[in-house]
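Take this structure, written in structure tokens, and hold onto it; I'll ask about it next.
Omission of a single protein chain aside, the complex is shown with its protein chains in their original locations.
Up next is chain A:
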Amino acid sequence: WLPSLQLVRRGSKAVTRHWKAMHFQRQKLMAVTEYIAPRPAVPPRCLTPRRETVEKEDGYRRLLQRQVQEVFRDNRMVAVCQYNSMPDEEVVLMRHYLRKHNIEVKFVLNEIVRPVLSQSKYKNLLPLFVARNILLVSPETKAKEMLRVLKGVPQVNLLGACIDDTILSRQGVENFAKLPSLEASQGQTVGALSLLPSQTSSLLQRGPAHLTALLDQHLRRLRDEGMGGMAGGTESMAGGTG
């Protein structure tokens, strides 16, 4: 049984090498049955985004946080500086000069330092940790030398420091550097305190010393007069009083 209608109009077969236009009915069918992607009622941009923060390698992160905690615990002086990109040789030079004063340079990531700080007592250092920072840590408090080295490096700007659990601004650090050393100030206090007691003893002795001086003078005058003619009576009297 052969079909009654055989479309042989143009003479080209169904499968051609050129792009053959679809039959109009087929075109209509294809247009009607096109795929429409399902869209949510509210576009996802308008909704609050789901927090997809992945715990970035938990172990490494914890290690770095532990290191930061140790740094804050073991060092008396912790200075926070802003780091603008410097050529590598200058970084090495700066590290070298600071090492001479026992100051270590540490590069830190804000996202690690922030949670550590917020849980410790250094909450006021939190606003400092924005943009790239470095920490200069040292068990000694050599602020003057640190400031001198940093002056030679224009691309590192001192923002603030925490010295002996006291948070200082840049002016605070400069004032701290101008202070005399601990031994000198201790000596100054001791000297000031002992000044008054040293004066007291001389003050107390002033009265009797004056009296003895006057009596000595009197003795001498009597002796001189006594040499002139008086008997041993005055001498004995002078000897009794003297």
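Convention: a contact is a pair of C-beta atoms (placed from the backbone, for glycine too) under 8 Å apart; a residue touches a chain by one contact, two chains touch by 3 or more; residues count from 1.
The criterion applied here is as follows: contacts and distances are computed from a predicted model.
Remark: of the listed names "holo-[acyl-carrier-protein] synthase", "NADH-ubiquinone oxidoreductase chain 2", "Large ribosomal subunit protein mL53" or "Serine palmitoyltransferase 1", the one matching the undisplayed chain in UniProt is "Large ribosomal subunit protein mL53". Only one residue in the set A:Asn102, A:Asn157, A:Ser185 or A:Ser198 touches the chain that does not appear here, and it is A:Asn157. For the options A:Pro127, A:Gly207 or A:Gly228, the residue in contact with the chain missing from this view is A:Pro127.
Not every partner is drawn; the one left out touches chain A at residues 82, 84-85, 87, 124, 127-128, 130-132, 154-155, 157-160, 169-172.
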